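Here you go, one structure.
Only one protein chain is missing from this complex, and each of the others stays in its spot.
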Amino acid sequence: MKINAPLLRNAIALGLSASTLAMTTAWAEEITVWCWDPNFNGATMQEAAARYTAAHPDVTFNIVDFAKADLEQKLQTQLASGTTEGLPDIVLIEDYGAQKYLLSFPGAFAPLNDAVDYSAFAPYKVELATVDGQTYSLPFDSGVTGLFYRSDLLAEAGYDAAALQDITWDQFIDIAKAVKEKTGHPMLGIDLNDAGAVRILLQSIGSWYFNADGTPNIENSAEFRAALETYAKILTTTEIYKPVSGWSDYTGSFTSGEVASTFTGVWMTGTIKAANMSGQWGVAPLPRIDGIEGATHASNLGGSSWYVLESSEEKDAAIDFLATVWGQDVDFYQSILVNQGAVGSFLAARDGAAYSAADDYFGGQAVWQNFSDWLGQIPGVNYGIFTNEVDAAVAAQLPTLAQGGSLDDAIAAIAAQVKSQIQ
Amino acid sequence: MAVTRLGRNENLNGWAFIMPALVLLGIFMVWPILWSLWMSFQTGRGAMTQFGGLANLERLISDPVFLRALRNTLMFLVIQVPLMIVLALLLAVALNNPALKGRSLFRTAIFLPCVTSLVAYSILFKSMFATDGVINGFLETLHLIDAPIPWLGQPDTARIVIILAITWRWTGYNMIFYLAALQNIDKSIYEAARIDGVPRWAQFLRITVPMLKPVILFTTVMSTIGTLQLFDEVNNITTGGPSDATLTLSLYIYNLTFKFMPSYGYAATVSYVIVVLVAILSVLQFLIAKDRK
Partner (left out) sequence: MIRLRSLITYGLLCIAAFVSVFPFFWMLIGTTNTSADIIRGKITFGGELATNIANFVAQVDVARVLFNSAYLAIATSVLTLLVSSLAGYGFEMFRSKFRERIFAGLLLMLSVPFAALMIPLFVMMARAGLINTYAAIMLPGIASIFIIFYFRQSTKAFPHELRDAAKIDGLKEWQIFLHIYLPVMRSTYAAATIIVFMANWNNYLWPLIVLQTNEMKTITLVISSLASAYYPDFGVVMVGTVLATLPTLIVFFLLQRLFVQGMLGSVK
């Protein structure tokens, strides 16, 4: 079943010459980048490209944006096909999927250790893209978490910013009840089909779905139990949240002014600022899980990093570009923070002026400074290669937990599903 | 049997008409299918695969998520396809009546759902069926329910929303085939029936349905395949939740290929479950169609 390629090509050229309208021509030094949000990571890449081209006029950039799910489909199909034709030079990959890509397509990505000084980046971002001592990513945006809250509604219920510092989740639930009682607003918008909150809780205590050796860390794991129990407590206190379905419904719950808070990654800042509620928002540290060792106020949700394809014809130029602009340029990070609200994981960027600026939208709070302080405290965990599988298993149990189902049964069901899914 | 000269000519002509399609299908369908069949015997992660024999089949049988997806898919099929086919047929017959005023307006209106963008209508469906959405508001005004129903938050109601969404989107589409086919029925048959005093419903059952049988069979087979491959609606409205209540085989294949650790071999195996189901159902549908002759 071998296809005679030249023959096929000729046949096609004859029959359909009119339709072969455009073919990409590979320029001598054109770096192709795939990313997924033209207003966010796409825009930051444009800015970085402009800076690099200014110093290297011979290098041009072709930045192509797709929907995130679309990009993943394209990349995986092409990697799986074993042909390198059509692959970009640099690609953006979400952190949760990093190990999955690195381990299932060995040799597809180029290690960057020789070019990049990784001590300059947040440790947890480096750890997640490291396999056998080789690190493959140029760490980009962080998903450092915080509790975004409506300062006006919480003030109405009798809570100021100080009241939200160093609280536990139990205290948070009490505050949420008071807010609901006094203002009528639910505290959270919760999608029972999304296990993101469980991921946040787990990482805040320095744990994950897996042990260091990759085996599931679910049954008999005090940390997993504590995280799920904490979330179940929120879910069973039904008066404090509004059930939502899907992403836009979730973001709509607080941008519409209905819901009084959300705990999520720093990248939500742009969404919240687009809601035109200046002076009505604040950011507090993530509440802490009570009664477990190593519990912190810092965690992470999402975030992504840049990877260079090993097959890239412009590999050296691509690596040099990432190492010089993304790996050294403090001023660049100020620019993308101000323009795109992107909090990078380049630690030196925190000392720049933009990071210490007060933000009127958040009542004059220096939110970027807060986030970057928390960034350094995020416990490093190994996301492993089956995060999405476990996530699906956890999400499947959330509706039952919300109805007061037994925690033990839920954990057993999750463990059983994970066992059958991990092959 | 001796082939006559005419017979051989007929045979050659038959091949000539179908040859362009067969050549294209051979290259762009048969070959990839053989490849994917071969893939379904491979196990492993991503690009690192090895021959696994029947390992994927064994995994299939003991996979609770697959069994859930299979059950959901068959449930959608059994409820939704007959509902939509009957609805589309009735609409087509109603809109084929020359005495009906505003036919082209109605036709266009009922065709609109299948051109309405998936993005637009999934946002709208989600907002309409939200706990504080218009559907609950409407039902509460009519005192049909006491408390708002969390449509997308409960397994059974989420399934109802999905069935409504698919029916809404594809009924007008199927109606097109019936409308076109109705033009091919000789009007004089109805004239004769009317003169003989055959009532309208009997005309529908004894003339329209038998005359449309080839196209009804076609739409039934196609809708069966479409529903077995159901993906868009569940991916955009419920993402398979809550508790996997709306997870379909296609969504599961998608997850196995793109969301989870890529296991292309296993995903291909699940794909062929759909093929086997279609084969069984198509044979049944053709047999039923033949029996009624």
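Chains here go by letter, A and B, matching the order in which they are written, and residues are numbered from 1 within each.
Just so it is clear, a contact is a pair of C-beta atoms (placed from the backbone, for glycine too) under 8 Å apart; a residue touches a chain by one contact, two chains touch by 3 or more.
Small disclaimer: the values here were computed from a predicted structure and weren't measured.
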Of B:Leu25, B:Leu54, B:Val86 or B:Ala192, the one touching the omitted chain in the full complex: B:Leu25
Residue, one of A:Ala155, A:Ala275 or A:Ile292, that touches the chain absent here: A:Ala275
Absent-chain interface as seen on chain B, which is shown: 10-11, 13-18, 20-25, 27-33, 35-36, 39, 91, 94-95, 99-100, 103-117, 119-121, 123-125, 127-128, 130, 133-134, 168, 172-173, 176-177, 179-181, 183-187, 211, 214-215, 217-218, 221-222, 225, 228-229, 250, 253-254, 257, 264, 267-268, 271-272, 274-275, 277-279, 282
Interface with the unshown chain - residue positions in chain A: 3, 5, 8-9, 12, 16, 18-24, 32, 36-40, 62, 64-70, 73-74, 77-78, 80-83, 85-86, 248-249, 251-252, 255-256, 267, 270-271, 274-275
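In the analysis below, only the chains that are shown with their structure count from here on.
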Interchain centroid distance [CA atoms averaged], chain A/chain B, Å: 36
Residues on chain A engaged by chain B in the complex (per definition of touch): 1, 3, 8, 69, 72-73, 76, 79-80, 82, 100-101, 103-106, 108, 192-193, 242-246, 248-249, 385-386, 388-389, 392, 395-400, 416-417, 420-421, 423
Chain B to chain A touching residues, read off their complex: 27, 31, 34-35, 43, 45-48, 59, 62-65, 123, 126-127, 130-131, 150, 152-155, 237-244, 255, 257-264, 266
